[in-house]
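Excluded from the complex is one protein chain; the other protein chains are retained at their positions.
Chain lettering (A, B and C) follows the sequence in which the chains are written, and residue indices restart at 1 in each chain.
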Amino acid sequence: MSVLLTATCAVPAVGAVVTAALPAGSTEARRRNTKIVATVFSVATLALAGAVAARFDPDGARYQLTESYSWIRSFGITFALGVDGIGAVLALLTAVLVPVVLLASWHDADPAVAPPEGSFENRRRTQAFFALVLAVEAMVIVSFYATDVFLFYVFFEAMLIPMYFLIGGFGDRAGGPESARQRSYAAVKFLLYNLLGGLVMLAAVIGLYVIAQDQGLGTFDLQTLTAAVADGRLQIGGTAEKALFLGFFFAFAVKAPLWPLHTWLPNAMGEATAGTAVLITAVVDKVGTFAMLRFCLGLFPDASKTFAPAILVLSLIGIVYGALLAIGQKDIKRLVAYASISHFGFIIMGIFAMTSQGQSGATLYMVNHGISTAAWMLVAGFLISRRGSRLIADYGGVQKVAPVLAGTFLIGGLATLSLPGLAPFVSEFLVLVGTFSRYPAVGIVATFGIVLAALYALLLYQRTMTGPVKEEVRGMPDLKVRELAVVAPLVALTVLLGVYPKPLTDLVNPSVNATLSQVHQTDPTPAHPVSADHGTAQDGTARSGGEHK
Amino acid sequence: MNSLIPLLVAAPLAGAVLLLLGGRAFDRLGHWLATALAALSFGFGLALFSDMLGRDAEDRTLTQHLFSWIPVNGFQADISFQLDQLSMTFVLLITGVGTLIHLYSVGYMAHDERRRRFFAYLNLFLAAMLLLVVADNYLLLYFGWEGVGLASYLLIGFWQHKPSAATAAKKAFIVNRVGDMGLSIAIMLMFVEFGSFAFEPVFGAAGSASEGKLTAIGLMLLLAACGKSAQVPLQSWLGDAMEGPTPVSALIHAATMVTAGVYLITRSGAIFNLAPDAQTAVVVVGAVTLLFGAIVGCAKDDIKKALAGSTMSQIGFMILAAGLGPIGYAFAIMHLVTHGFFKAGLFLGAGSVMHGMNDEVNMRHYGGLRKYMPVTFVTFGLGYLAIIGFPGLSGFFSKDKIIEAAFAKGGTEGWILGLCTLVGAAVTAFYMTRVMILTFFGEKRWQPDAEGHDPHPHESPKTMTVPMIVLAFGSVFAGGLFAFHESFLTWLEPVTGHEEGNSPLTPLVVTLLTTACMLAGVALSYLMYGRSAVPVVPPYGSPLTRAARRDLLQDDFNHAVLVRPGSALAAALVYFDSRGLDGFVNGLAATIGGVSSRLRRIQNGYVRTYALSMFGGTLVLVATTLLMRSV
Amino acid sequence: MSSTGWLAAAGGSTQSIPAPHIEYGQLSPMLVVFGAAVVGILLEAFLPRRLRHWAQVVTALVGLAGAFVAVLVLAVQGYGTTKVGAIAMGAVALDGPTLFLQGVILLVAVVAVLTYAERRLEPKAGGEPADAFAAQASATPGGEQERSAIRAGFTTSEVFPLTMFAVGGMLLFPAANDLLTMFVALEVFSLPLYLLCALARRRRLLSQEAAVKYFLLGAFASAFFLFGTALLYGYAGTVRLGEVAEVISGNALLTPALVSSTQNDALLLVGLAMLTVGLLFKVGAVPFHSWTPDVYQGAPTPVTGFMAAATKVAAFGAVLRLFYVAFPALRLDWRPVLWGVAILTMVVGAVLAVTQQDVKRLLAYSSIAHAGFILTGVIASNRQGVGSVLFYLLAYSFVTLGAFAVVTLVRDSKGEATHLSSWAGLGRRSPLVAAVFALFLLAFAGIPLTSGFTGKFAVFQAAAAGGATPLVIVGVLSSAVAAFFYIRVIVLMFFSDPQPGGPTVAVPSAFTATAIGIGVLVTIGLGLLPQYFLDLASKAVFFVG
């Protein structure tokens, strides 16, 4: 039994503990040490997560590198890890983003330059921030690797706590005196929403266990359960299955977030630091959509199909609604948040379209949205930290004084609007085509989203970056080396995965096919498939659909 | 040889990447590098062309598969190229005109501090446009399609400090996005219908699909074409796009990118041929736009906007021709190429004029420039003659063929279309004559610029005039060359097919009618503008003139129908989100809080109240227990 | 020996009265504790004041440790699993739940005594270190007598023997095998608690008020319990739980009196209801909860912690025994009633806590809500139910102790600063203390990886398996409401700005530090690796019939 997965989860966890335990102090050197230690751990995690993805054999078993240790025998709970293509890719995304976020947040947790008289500035602020980020990373990676429903649930819920402290404890410097109140409101809202979702899921988890136990399967092991569901050994029964599905889905839909459960996201992303906002939208929220794919579909195939149309409608509303609200925003970070809501609509739509294109697209979308939104948000954060305001109206003409910043911001925006050649296009198109092939009307309406996306992304760019240079913006420095080091890998990945996403699709496709067979769905066949002789490319490489059927 | 195809795209792409990432290092010589790479691409194009000429007409399709792009089960998108005669034509046009305009820009942008970036964007455009025309499937075409949109966005808004430029850029992108939506839906339809969206398989299987499906695909493709080629109803962005530097207008918004719609429809001929209703829609759009653009062109005082109207109108001709099916495809492309020459030349001329006139664009502030800018005058004049269809020049041959084809459609339809094209030809002559007269003839109406400098018109530098001269050659001779032995038709026929149609009129009659219309337009224009002084301040004008100045109220329409309700909706939703959804959640929390503070009052601190609650509880418990039994 | 023996003895026969057979070894946990209590009294009487504190602390700890060892020995000998049985003439049940709960109560008591022994938090009085208890409880608050007692450095070291008596009663309560023993045990642990409540050093008025309220309401509830006992005795002719069950199920030998009395179901049902009232009062279930907030607030905080943890453990032990041993046949009667009570308790506890401003009252309402959660496990009426309740009690009691121990640390010039507003910004001044308290709050809220989550999962799982799914759903929703106020406190501590002149966090001695440390350890341990204790709890589910 390989311990690679455990190691991948453990390294950031150990890193969190070590970082938290590093000596406190207000000296710059001590803070720097903390940051470096944390970053080293996150990079080590990246290496391990990369090794996991590299060792994953797309032609092999559904779950690989599996490990299983007895944990709570009384409830059939194991510490069972295993990776499929989807989990491997998403864990890798997490591992890529965390070092970037750490680097981007390098000074976000530094104490205020001149703490007011008599204030009790926490001397462990820096340690706390970096440790919390690593803790989130560890928990998220466990969630992606968990093949035990309970284990997943535990970390799904537990990650709320470090996230909560990250949101509430470390805001950006842009806020006025109101900001502390706003921030704690945002943190509480985040926690309560997600906790409510989690508790509802808890009821469903318990229900699942009780039903399984009644039928002689007192286990939370995902593979056992899904296999039992598939071959009829576990029959949950119509109403119960629907109720359990809704219980699970509710939690995931809050986290994802799906309209109309989204209202915590703009607050949280608006008030948190840019790095934390990235962590929320690019990493933590992905656990929700990931879980829909793995747990909702795997455990409750019939209910998933029953509710798919309703969920598609909600996600469709989310796509349009999020985009329209993004257009109406005055605050840069809230705009990005609403844009994310729109994107999550796409992801969920792809999942519940129940086609391989839709689900592969949704998985890629999770990755690509993570990378591109990270780039967009982090550059926005750099911008905001320079001017000390989140209001769009406070900017203008930035490209004149800080062209590189403006350029990277534009690339982030273009990625968000799914420009071909950048990664999000690949996933968005797959989702659209996957949805369209089963639900044409839904696909067409969703396509409107691409127009709206262009509108909010370019409006934001136009209002902040172009036009005459505003007085307050004059003299704004361009991106520094550290900031470039943050943005460059993200931009490079965005381009690379836009042009050559095959490594990811190769990892993801088998797992998606396995998921689809769990729900007993196959892709709709073309009405008039092209004949096979058209399907072969000149140099013999497989090219079009005909021969794959 | 096939391996040269990717290099066509790669050369300018490398230029763009180098110039953008290379930083200051390329400030000094980057523009020459970009020009060289454009020329290199042109060289590759020529090499491929000569290779192609060496083959049989039926064996001229070159393909090159690079790698699998997006493989998901049935959905297989490849980075894979196909170069046939149609693509070849475009490749040569794009790289040829592109190289010339690079050269022109060296002079035109000489003093711009962000010149390096300008050339990077130009190279990016070339790469995207070449990708568009050499793609072997619709998704890769879409890649190039949006790529040119991006380049267009970047270049229209190149002078970002001008709010108008930034707005125009955004507008162009978003209107194009509406069209792009059509293209993506078309691709999805193809995938659902055929399980593929590569040209060859789709065209091969098109016959098996129902006409309704094909019509749907065709209409969606038309929507895409409307966006990119500024056809009604998605035409509104082109006039504003003139905010970009003039070389951009010449290359992107006249010669190449805006004609991508024509390419798309021609390329998809196999689909349109089987979907007559979609074809009808195409010709209607073409006919409406050719008149629309022409009318707008008549009213504009801004030289670039007048030319933009003209571009719209000329593309209307092409779209109309493409909508005619095999009767017109080849002529649509032929007009596209000749238009590429003369319209690029006209824009470069306009740029040259502006260059000499302190960037003045209002023709009412020009006048009598022929003496000061002789080269510009001559090249512009040749372009003018070409566009109005002066016999023997390029435009004469290509436009005449389109008008013939329109009549050849046959029946009432043919008559209507033919008459539309004739009217279009006449109006073209009218507004182009107007441009000519206002700019180069008559007395000086020069005005000092914003800083009070009087203009000192002068001829432009060599880097600018040489491209103009080369393009003028094209404007004069290309048409004749193409028409000679119908060489162009023969060249394209393997790809587009050709039918003669049944024209009620003989070609000679059509030619005479066309020439007559052209002369009438010129004459009317001369009567209106050539014989009396042109007022510096535009007269109030007729309602039609005023509407035409406002682009026939297209922006007002869009504003009233889309923008204002849209922003109202966004604002309403913002309100709903914070008051409705969030209000509900906060209200829930408040309710719990309210219930809590009300319930708290029971805990009033009096021990006897507590005892009472216990006693009451006991009674209820006892009663319930007893009741449970009796039920 | 059964009641028939008593009857025979009463029949006027000339037989000598048989000496009752008492298994001293198997009763040793209780005997050791009572013994230590008595020793404590003697120490109080004979030792000079100066020495009393340490002597009492040592005596108490030794007594508790000895009792715990005794419990362990009994458990190892199999008295909890294979050798379960009634001892002391059938008055005491020695079985799994007994030993498990006695173990828990003893551990809780050890931790509580540690917090009692804390003398570093209060400023020195009369040159002597002071603890949390009144210098002289009989003195009028603020009077001259009190001032002189304080000057003299008096302390009420009687709290230790009192606590030991209470612990003894609590050990007996869940072990009681007949209603009389149960009643006596109830009083034995209640009476010392009434007194302990009155012994706060600061805020004496509140303390006295708490005592009087607790006393009057407690006595009121005991009266119900006793009357219920009487009615049940009238129905069954016996107060032994197992025999009552047999009478109810009709398996008992019917005497003529029984034939007539068992026809009157009202006796049985009203008796059941009244017994339930008496026990529900102790666990603090709605609508018998009203004493909880006032008493928790007024009592000295170490006592509150002890009371909140240990009383709940003992009382739920009795609840389990009563319903599972005496009334399993009446399940259809009591389950609906308990459903109602559980729902009310969860909802009212959670909702009322939302607007609390005092941290001790907040914890009181939280304990009410938790009583509701535990009740769902009781209602499960299956083996998992018993196991889950046992585990929950273990988990909950240490979180509670820890939380109240932290409350003792946050102080201003007037003693403990319990108003929530003064906790603002605590996380900035004392991140560690705030983090520990946050951990306890998260455990209360049932966040995974804490003991609270495991416990909640266990009871809800049992309830769902027992067919009480709606209860689970109500429980989940009220957990969400409950989370709101736990989080409110965390927000206050971490994200609010400290008030100028706000309270400081006192550095405790090793006693409180150990107590808190144990709380943290158990909270995390039962969250991360609960299997051993779940096993223990699930092995300890068999009652003596």
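The rule is short, and it goes like this: contacts are C-beta pairs under 8 Å (C-beta built on N, C-alpha and C of every residue); 3 or more make two chains touch, one makes a residue touch a chain.
Quick note on the criterion: contacts and distances are computed from a predicted model.
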Ask   = UniProt names the one chain left off this complex as which of "Cytochrome c oxidase assembly protein CtaG", "NADH-quinone oxidoreductase subunit K", "Branched-chain amino acid ABC transporter permease" or "Ribose transport system ATP-binding protein"?
value = "NADH-quinone oxidoreductase subunit K"
Note = In the full complex, the chain left out is in contact with B, C
Note = From C:S138, C:S249, C:S421 or C:Q499, the answer for touching the chain not displayed is C:S138
Task = Among C:F173, C:F189, C:F220 or C:F511, single out the residue that touches the unshown chain.
result = C:F220
Key: Option from C:L180, C:A252 or C:L477 whose C-beta touches the chain left out   = C:L180
Key: Absent-chain interface as seen on subunit C, which is shown   = 3, 6-7, 10, 137-138, 140-141, 180, 183-184, 187, 191, 194-195, 198, 204-206, 208-213, 215-216, 219-220, 222-224, 226-227, 229-231, 233-234, 237-239, 255, 257-258, 261, 293-294, 297-298
Those residues of subunit B which, in the complete complex, touch the missing chain = 600-601, 603-608, 611-612, 615
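Just so we're on the same page, only the chains that are shown with their structure count from here on.
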Request  = Could you tell me which two chains share the largest number of C-beta contact pairs?
outcome  = A-B
Inquiry  = Please tell me the distance, in whole Å, between the geometric centres of subunit B and subunit C computed from their C-alpha atoms.
reply    = 79
Inquiry  = For subunit A versus subunit C, what separation do you get between their C-alpha means, in angstrom?
reply    = 45
Ask   = When you check subunit C against every other chain, which residues touch at least two of them?
value = 484
Key: Where subunit A touches two or more other chains, by residue   = none
Inquiry  = Under the definition above, what is the set of subunit C residues touching subunit B in their complex?
reply    = 212-213, 216-217, 220-221, 224, 265-266, 269-270, 272-274, 276-277, 281, 286-288, 290-291, 293-294, 332-334, 336-337, 340-341, 348, 351-355, 481, 484
Inquiry  = Which stretch or stretches of subunit B touch subunit A in the complex?
reply    = 20, 63, 65, 67-76, 78-80, 139, 142-143, 145-147, 150, 153, 157, 160-163, 165-167, 169-170, 173-174, 177-178, 180-181, 184-185, 187-189, 191-196, 198, 200-202, 204-205, 208-209, 213, 566-567, 569-571, 573-574, 577, 581-582, 585
Note = The subunit A residues in contact with subunit C across the complex are 70-75, 118-122, 124, 128, 153-155, 157-158, 160-161, 164-165, 168-169, 180, 183-184, 187-188, 191-192, 195-196, 199-200, 202-203, 206-207, 209-210, 213-214
